[in-house]
Each structure stands twice: as structure tokens, then as C-alpha cells.
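With one protein chain removed, the remaining protein chains of the complex are shown where they sit.
Showing chain A:
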Amino acid sequence: MSDGDYDYLIKFLALGDSGVGKTSFLYQYTDGKFNSKFITTVGIDFREKRVVYKSTGPDGSSGKGQKIHMQLWDTAGQERFRSLTTAFFRDAMGFLLLFDLTNEQSFLNVRNWMSQLQIHAYCENPDIVLCGNKCDLSDQRAVSEDEARELAEKYGIPYFETSAANGQNVNQAVDVLLDLIMKRMERCVDKSWIPDGTVRANGNTNADLSESPDKSKCTC
């Protein structure tokens, strides 16, 4: 799988409460399969997948395909693994934040997950896609699409209603996240063309970007 024959290694991470379907979601994405038996994740795991990414220019033109090797980290939702799982946040370039549409508490916890991300991700506003999972269980729905969308908008992140069981919107959610990452990458490199782009810490040259420098960072 990891033979090095690819153009980019992209690392994503799925997070959210236990039982919302992170493992199922990733299994559906990589293997197109679903298992209704619940086997809670121990600590941390990952799956891999190769995809071809075609960038779409502002004019709608599509560039040549790029081979992407995806490493999809799956974290345990259980509280007791928290210190372990959050340590992995920093290594991910993008995040799939899941909640269970049939479980209101998992939706309320989205806020907490967001603040965890702000602390532990590689920068303060990383790329995130919010997924309301188990949308196939419409009769048990406890969170409306509108309130979920509203929350996503508040954070300025995309929202999808997904089903790890029937695959609905699973690929779409990951594709959108990939697109966000690839665009951010372009911006980052663009920025480094500005001759003084490397002058940091005063924040002026990279104000447009997320990584406002960490002021608490000890430099003495």
C-alpha cells in the first residue's frame, strides 16, 4: 500500500463521540463495506486509501490528476482515551468531525470537539468537515438538519448528512475535505512567494492565514 508511488500523502483524522460511527464511516469510505456490529475503537487506528485528485481552477478547468495517498486516522471516542487521541490531532491536515443524528448529546458535544481541535490541531483554524451520521435511521432522528447546518455555518465549515450504512455522502464529505486541504496548500505555498513571507511572529505577512503565531510559545 505504501510503496511511495504517489504525489501527496494526505493525513485526515476522524473524531467525535463514541458510537457515532467514525470507524464505520472510514470503513465505508475505504472499503465500501458496513458492519452493524459495534466494536469500539481502542485508542487509535488508521486506514489508507489511494485516490486521484483533479484540481478545479477558478475558471472551471481541471488540472491533471494527482495521486494521493490518504492516511485516515480513526480515534477512539471514549473519554478514557482522550489524552492519547488528542495527541494525534497535531499530525492531521484535515478533520472529519462526526456526530450521530439519532443522539442529541453527540451533537451537543460538537462544540467541545471544536475547542479540542483549536487547542490540539496544527493551527487554530484547521480544515474541518462536519458530518451528521446515521441519516439512514430517519425514524430515530434527534437532530434536525437545520440546527446542524446552523452550527456548521457558525463555525464556517461544510456540513453533510451521511450514512456509513448505505454510503450516502461519505465520499462527498471526504472529497470536500480533500479539496479544502489542496486549496490551503496552494495558498500556503503562494504566501511563501512573498519575499518576506518568512518573517513571522509580528503576524503582518501572514495575517491572511490561519497560523497566527502562538504567543504563548516560549522563545527564551
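Please note the rule applied: a residue touches a chain if its C-beta (ideal position, glycine included) is under 8 Å from a C-beta of that chain, and two chains touch if they have at least 3 such contacts; residues count from 1.
To be clear about the criterion, contacts and distances are computed from a predicted model.
The complex appears with one chain absent; UniProt names that chain "Synaptotagmin-like protein 4" among the candidates "Synaptotagmin-like protein 4", "Anaphase-promoting complex subunit 11", "Guanine-N(7)--methyltransferase subunit TRM82" or "[RNA-polymerase]-subunit kinase".
Contact between chain A and the absent chain runs through residues 1-4, 6-9, 42-46, 48, 57-58, 71, 80, 83-84, 87-91, 93, 122-123, 185-186, 188-190, 192-193, 195-196, 198-202, 210-211, 213-214, 217-220.
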